[in-house]
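Only one protein chain is missing; all other protein chains are in place.
So, subunit A:
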């Protein structure tokens, strides 16, 4: 075990960087300045610097020879310039320090920029017959790397990689290859030319171009350059012989470059330094890594809307053939539609004056009978189903009417469902939708081409009716839902029709989110978009993005809206209930005021049914996990999953690091512990056969019988605490799903209060109840955090595969828990600790589950009671498990974090 006695400074030392920058020699400074100036010049649009100065093979003639010298200064944008600056500075600085400023000027304005440029032009123009322009200082970077590599080769000919010996001069080629792979638009040829010239220079073939020393001295003396110019490197000041080999360490020189070249020895040294700095390795590094993971996860998500990371949608299942058939639904069907609508309106009009207060007041037996008689008249088999759900003291009941068209060309093994609920997802009367479905039922019945049964379902509302129906269809219904008297084959797809207004519409809004974040196959969505857009000329929207101009912001907003819906996991419409049974379904909602009428919607549905009718097997070709950002662009799971995994991974990294820390590293203050205390402690520990640490055993070697220097960990308490907190989460889960809806706000406020008290009680009882040494306490608090984060990471990464958005959101809300710690009493005095802990606690309490719920409700202007009632309804009826994640994953982790902070108060 390393002793933490002498702590070397961090590898990245700001003061060293500052002194390094201040010592940069003259020519290097000028070059850097020129690059920055040219970059700034590019920001204006009047005069294109690139056009003026870059190396364009065909533009080179006598008058434009200046391009041979200007192209290294010109860059493509900030990142290009910045990265090249970073790479060039140490190399150029070293070159200048070795050769002197004058030589550097002579070489870099002469052969070292013209030769690669010349070679490039010759090859590009006369061999490859192309005309790719190049610019950027990377040419110098690779040139200098080439010459350095030759020198390394002379002193240190091979890397040994196992049995293989790789000559060191090839290293710039590898670098060049890597750059071409990772950086778009990197000119491989340009870089190779530069490396080639660098090799020539390194081998000394370009010696002739170096001005003779005598001349240089003369110029220097005459002009008194040394006196006049700051940071000038004189001919005689050169650090090392002109073409000699650099010693690997510059003895006593302050100028040792902190940037490593390609040689690996310095990297290894950095790692070795890390190992001798356990505080950094065990305390700082995990925090840095965790933080990087979180930032990378968020940035990853923000990158998704870009064209490079998203894809154009496409129909993957060939059998669908969307829009390939002519839709005949028109003409006389419109009269039938109007007739049905009038009949229904008449019945509805008769009963509205009675003004019942029932939720499903439209769906009286009279209406139900009417629908049944219409369907029967059309020649369909009709059946009804009654259901009744009770959730948070509210009863939802109703009667589903449904009818089946038996396939003329099928054997009742497969079916398509069309749903028209009396109430839309937004609780509007869906009169047009129902009439349209009735019309379609009669119309479809007359066709002989169906190879799948078509089922028409008319539930009274969009929330519970379809759920009752689909549960009963699969014989999974609860006791208070009637079984279905009439059934058909396996459902292949579902379409929900909504048309809650009387005027014409402009575009179709497609709802696709299912319960618990499950999504229908992307092919179904694509088919709907392509039939609506391609065949009918109806535009489509998604996620309530009415004016989507395909900009980055709009795309991101669409993705985020989709993620929020997916994360909450509630049913967005009647189609959502189908998803848990692996039946792909979508809702079509007409929106806006345009010139499309109900016949256009009917034709779209006809087209969709014809496509589904073509299916030979269940939709499986396309994606089930995707984020849509536009009707025709999406990101697939492989691209977006890493962002949630990175967030979840941050907890795992921290957990592993804490585990290692409890075993290998006890903290900075170890050396400060007084010897008698240590001895006493060690004796005690020897008796109880527990811990051994490096410093202690060094003083008492006799005690050390254990071969490993691993400190024994006391696992019982942390394990019990974490497991029981997770089990305790079942209590609020039960309460929030089972009490009457009017008590929800009270319960929320009560849970906020309990959240404030519970960690304090935990912390107090744990500190009082345990009569262990301070070190054991600190170990145990670290272990508690480790286990809690391990479990959190475990659950979140599992969840990411099931419901990406929920995992991402909860992961983000939990990120502070990675960094919350018990503040060690040995590092901070009591008042400081108290203040820090209280501030931290206040911040953490803002991020507690109930407070976040209240905040979200306040932000979106929804009532807490409504949200919680809906959630309980989801739990009881839809089988939604968002609450389980909140109360059994998020809340225990949060309580643990708070309890750890509270520990510092005691």
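The rule we apply is simple: contacts are C-beta pairs under 8 Å (C-beta built on N, C-alpha and C of every residue); 3 or more make two chains touch, one makes a residue touch a chain; residues count from 1.
Basically, contacts and distances are computed from a predicted model.
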| item | value |
| --- | --- |
| Identity of the absent chain, which is to be given by its UniProt protein name, from "Large ribosomal subunit protein bL19m", "PIG-U-domain-containing protein", "Peroxin-5" or "NEDD8-activating enzyme E1 regulatory subunit" | "PIG-U-domain-containing protein" |
| Omitted-chain contact residue, chosen from A:387, A:736, A:795 or A:873 | A:795 |
| Contact with the hidden chain (one of A:340, A:456 or A:659) | A:659 |
| Absent-chain contact - pick from A:518, A:848 or A:883 | A:518 |
| On subunit A, residues whose C-beta touches the chain left out of the figure | 518, 582, 618, 620, 624-625, 652, 655-656, 659, 689, 704-708, 710, 712, 790, 794-795, 797-798, 801-802 |
